[in-house]
Structure formats: C-alpha cells, structure tokens
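Removed from the display is one protein chain of the complex; every other protein chain stays in position.
Right after this comes chain A.
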C-alpha cells in the first residue's frame, strides 16, 4: 500500500509512469500503480479520486450511516483549511491523501470543490498553503 503511494508521487513529480517495487496491502495483490491519470486540474483530481465516494456532482451518498458528505452548500468548506486538512490527513471514513497527492493537486481540488456544485466560497488555496499543513502520515508496512 505504502509503495503505491510512493509510486503515485513519482508519477506526479515526473509525469513518467514508474513501476516501483511493491509491498502489497494484505490481500490487495495490488503492488502496481499502473499508469495513473495525470491529474493536472482540480476537476481531474475530483473525477479520478474523489467521486468514487463523494459521487459525480458532489452529491454525496448515505449508506448504513450518514455516509459520504455532499459538497453543495457545505458550510464546513467556508474555511479552506478544513478541506485541506481532511484531504491531507483523513478522518473516519475519509482516507488520507498526503502520500498520494501533491501540494498542487490538493490545492487544485480544494479550490475546485469550493467553487463548483453551486459553491462560491471566497479565497484560493495555493500549494504553499498545503505544504505548510503537511504532517507525517505513513501507511504501515504489511
């Protein structure tokens, strides 16, 4: 698991698919990243990373509990620090993406979510803002 996060970083940094050695995550058998989408825009990050849970259009979805929050009109997005923190560190059902997404990709997707789906929150997040908030989160070796 940890290794694909590293590999994803390599892809983001060089834009050249790099196959790295893999420690698979338990029964994942998925020690290979493959050619990950380039993810050059906030919309691309949203489509290829976020919408698997938060759904197309930021609609969210409820399951056995409140499920994955919708983004349209979500007051918690008022402060940009909140989504940046959540994407970096995760919480509850939300995984952390500190190892998988670059500062720019996180800034892009936070800006995208705060200005899409009918949202018009003020202020733009810059990659430097994300960099300042990073703290260590590492997948444990399996």
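One rule holds in what follows: a contact is a pair of C-beta atoms (placed from the backbone, for glycine too) under 8 Å apart; a residue touches a chain by one contact, two chains touch by 3 or more; residues count from 1.
Note that contacts and distances are computed from a predicted model.
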*Under which of the names "Tryptophan 2-monooxygenase", "Septum site-determining protein MinD", "Putative hemin import ATP-binding protein HrtA" or "Peptide/nickel transport system permease protein" is the non-displayed chain listed in UniProt?*
"Tryptophan 2-monooxygenase"
*Where does chain A touch the missing chain, residue by residue?*
1, 4-5, 8, 17, 19-37, 47-53, 55-56, 59, 61-68, 90-96, 100, 136-140, 142
